[in-house]
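With one protein chain withheld, the remaining protein chains of the complex are depicted in position.
Let's turn to subunit A:
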């Protein structure tokens, strides 16, 4: 297992290089001159040239790339000109909030999705199956930002059960219960689409597995139906569910952008959108690389989980 984890870590290196190349190339395509953008259109040509030299923008592109990656490796993501602070500081300040939101949504979509999909398959064509299937269709079709707005209307404005927005109460609060109350709506809104996808996939995988011979063997042994479904069948079905959980993690992580806007959650997603609207390119660049790298890391975890579950993968 240790060897597998190591190999998987090594194989992530080219992916990370690829990510930096893609981000760099995209950013290099920006029309216009960053120095002019920073100094404004009234800057003198001499000043523009000096700033370009200072930023290393007068060198060939490939040199710029290596300088940039070298800096990234040293934790220097550059400086946000709009916020006048290092990009990495800004990202790290906000990443915790995104992690709480996306992490909760990920756990929700995994647990609820797998349970709903399994129940649905176990009661195929029954009432529970039909209800879950209908909920899934609705769930994967509703835009998360619209759902979030409707939840605010219902639970915060009309029923007054939950706070409208933010991560903590502005005055007082700040404990775990306060966080939970603020987290409930955004996390559910963010997880719904992913939950639908996971539930649907789990149902299909379970139906596939339940027809297999080893399920008949379990029944022939006298294993109870609950254990047949929740242990034998689900374990085998997880082999095809886990990779999709990895994809959903990326979906939840990036989908947090909408939810952070709707619920004014102080996370990286909102920072990115603000940065894009301000044309704060270094902040966007740094944020995208950072989130993508986290996602690559999480996918390694997913692969290791898969190898742990399925002994046929190793070697």
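The rule we apply is simple: a residue touches a chain if its C-beta (ideal position, glycine included) is under 8 Å from a C-beta of that chain, and two chains touch if they have at least 3 such contacts; residues count from 1.
Note that contacts and distances are computed from a predicted model.
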UniProt protein name of the chain not shown, from "Heme-copper oxidase subunit III", "Cytochrome c-type biogenesis protein CcsB", "Peptide ABC transporter permease" or "Polysaccharide biosynthesis protein": "Peptide ABC transporter permease"
Residue, one of A:142, A:179 or A:304, that touches the chain absent here: A:142
Contact residue for the chain not shown (choose from A:66, A:161 or A:214): A:214
Touching residue (missing chain; options A:91, A:121 or A:192): A:121
Positions on subunit A contacted by the hidden chain, ascending: 15, 18-19, 21-23, 26-27, 29-30, 121-122, 124-125, 137-138, 140-143, 145-146, 149-150, 152-153, 157, 206-208, 210-225, 227-228, 232, 235-236, 239, 249-251, 253-255, 257-258, 261-262, 272-273, 275-277, 279, 281, 284-285, 288, 291-292, 295-296, 299, 309-312
